[in-house]
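FYI, not all chains are in this one, though none of them got moved.
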Amino acid sequence: MTHPISRYPVPEINDLPDDIKQMALAIQEKVGFVPNVFLALAHRPEEFRAFFAYHDALMEKDSGVSKADREMIVVATSSDNGCQYCVAAHGAILRIRARNPLLADQVAVNYRKADITPKQKAMLDYAMKVSQRAEEVGDADFETLRGHGFSDDDIWDIGAITAFFGMSNRLANMTSMRPNDEFYQMGR
Amino acid sequence: MTHPISRYPVPEINDLPDDIKQMALAIQEKVGFVPNVFLALAHRPEEFRAFFAYHDALMEKDSGVSKADREMIVVATSSDNGCQYCVAAHGAILRIRARNPLLADQVAVNYRKADITPKQKAMLDYAMKVSQRAEEVGDADFETLRGHGFSDDDIWDIGAITAFFGMSNRLANMTSMRPNDEFYQMGR
């Protein structure tokens, strides 16, 4: 009953366009395996390139929102969106970045009861609002977050990460993208 | 930022009524620690006794629904109810009973994409319906489950386990019951 990586064709690494192949090999070098999202999205090379450019613009840069906190946003909203891939993969990264083996599972099940600070809870409240009902976001949300010490550019980061992974969650669910088994064990 | 076991007073093991103390020591003997639910619910000894009598009547007996499948029901519905304790504790038991380190996390995030059989998916579809909108349960649900080979008594078990853990999820959330750290690592 094991599902394939994607319901769409998955290219062999050697059949990938060269730039994508280099990216896949670089990540394999770094973490020891090629995360399935690289294989599943490579079915569409143009979209692949834009996806990872966007991903890196949000997740790799410096920000007032720490890298661990950014992963926490991904885990909370991806769990709410029922996305196997993102919860498994970013849960692993969160465990590693936060050096905490419990946090990812806590945030995935119910961030309100997780071992986080009030500031982190406010961050995730906002992320969930952007995820579930962005049409209601307004000045009061910005006031609340500023009151916790977030700058307006931090608030953009929280919202944009949520929005980007909301797209990613939908892509993963429509392709039935399968997380690599390795993710479940990382950082525990 | 670590939460306590419960927002209510938690008795010392030596202060427990004798029958409850024996139960706590027996489980400690078996799994190596006292699961926090024993301590949190011991705040109310009468309710504790009824809770575990009910739990054992549903989870320890023989049934057409395997013990691993029963844990799967608990994990799927408890995750939907945002219950940290039940997902952590029964996720651990599911990993052990199914001898599968991935299944509990898959079922917690999105059982529709988990590595399960169509019969197990039908079982979880029904459990989710009992959990979310039992008022709509009707003959058609029974027909569907019978078509997958479940007897009417199996269907009672699926529904009763869902109903019992729906209560348990609400108790855990209203007391902010904390899972023991040990659960997160078991069976991986």
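Miscellaneous remarks
All chains are identified by letter, namely A and B, in their written order; residue positions are counted from 1 within each chain.
Here, a residue touches a chain if its C-beta (ideal position, glycine included) is under 8 Å from a C-beta of that chain, and two chains touch if they have at least 3 such contacts.
Computed from a predicted model, the values in this text were never measured in an experiment.
Note on stoichiometry: the full complex in this file contains 6 copies of its one protein sequence, with 2 placed in the shown coordinates.
Simple rule for what comes next: only the chains that are shown with their structure count from here on.
Subunit A and subunit B have Cα centroids separated by 28 Å.
Taken together, the subunit A residues at the contact with subunit B in this complex read 1-3, 79, 82-84, 87-88, 101-102, 105-106, 108-110, 112-117, 173, 176, 181, 184-185, 188.
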